[in-house]
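Every protein chain of the complex appears in place save one, which is left out.
Up next, chain A:
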C-alpha cells in the first residue's frame, strides 16, 4: 500500500538521497498490546512541508512523535524497525536523544509556553545548550521572534509573562522557542487545532515561510489545511500509510479508494 517512487535516473536518485531528512523502514510501534504503527516506510524530503492526515487514532501523532523519540516518554511503548535521520538510525543505542531533539524541534497541539517571561521562553533552548552571552541571547530572541512573525507584537513587552499572550500568539511563541535552537526539522503536531481561524491563517503563512530554511512535518486534522500548505501528503489509516504522494496529485487523483473517501469527506 506504500506509494512507489516514480522511476528516476541514477544521478537524480543520488541527489534525492542527499535531500532525504528522514527515512523510516519497517517501523512498528505498540502501546502495550495495541499496535499503533504498522510497517511504515516513508521518506521525508528536505525543505518541504510534509502533511500527515488521517482520522483520529490512525497513528499520525504517534508517527510524528517517533521522529524525535518523544514516544519514549510513555513507558509501555515498544518499537521495532529503523528510522534514519540524516542517515543515522535514531533507535541505535549509541544515538543521543538530546542531540536528536536539538536538531528536530517540535510544536505541540496545545500552545505550551513556560510560565516565564516571553524573553525567557525564547532563550530557554539556547541556555540549556550552554549559551550565556547576554548580547548573543538578545540577538537570538529578536531573530527567533521575527522568524515566528511575533516580534512586532511583543518587542515592547519581552519581560512580561507569556501567559498574557493570546492563544495564537502563544503558539507562535512556541514556534519561536523552537527556532531559537536553530533546528533542521520542525515537527508540528496539529499546531492550529486549538486556535481561531485568523491565528490559524497566520501559522499557515508562517509555515510557508519557514520551509525555505527548515523541513517541516505537520500533522493536521484539517484536509484543506494540508492542501493549502503542504508539498507532500501522507494519508494514515489504522496505523498504516495508505497513500503518500505529492499533495496536488493526492488531492486531484488519489490512487486508493480509501484516500478518495477520506478526502471527499465520506468518513473521518
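Everything below uses one rule, namely that a residue touches a chain if its C-beta (ideal position, glycine included) is under 8 Å from a C-beta of that chain, and two chains touch if they have at least 3 such contacts; residues count from 1.
We take it that contacts and distances are computed from a predicted model.
Colleague: According to UniProt, what is the chain that's been left out of this complex called? Choose from "Cytochrome bc1 complex cytochrome b subunit", "Phosphate transport system permease protein PstA", "Glutathione S-transferase" or "cysteine desulfurase".
Modeller: The missing chain's protein name, per its UniProt entry, is "Phosphate transport system permease protein PstA".
Colleague: Have a look at A:24, A:42 or A:70 and name the one touching the chain we're not showing.
Modeller: Selected residue, touching the omitted chain: A:70.
Colleague: Out of A:58, A:178 or A:195, which residue would touch the omitted chain in the full complex?
Modeller: Residue touching the absent chain, from the options given: A:178.
Colleague: Among A:19, A:78 or A:129, exactly one should touch the missing chain; which is it?
Modeller: A:129
Colleague: Tell me which stretches of chain A touch the chain missing from the display.
Modeller: Its contact residues with the unshown chain are 68, 70, 73, 75, 98-102, 105-106, 108, 110, 112-115, 124-125, 128-129, 163, 174, 177-178, 181.
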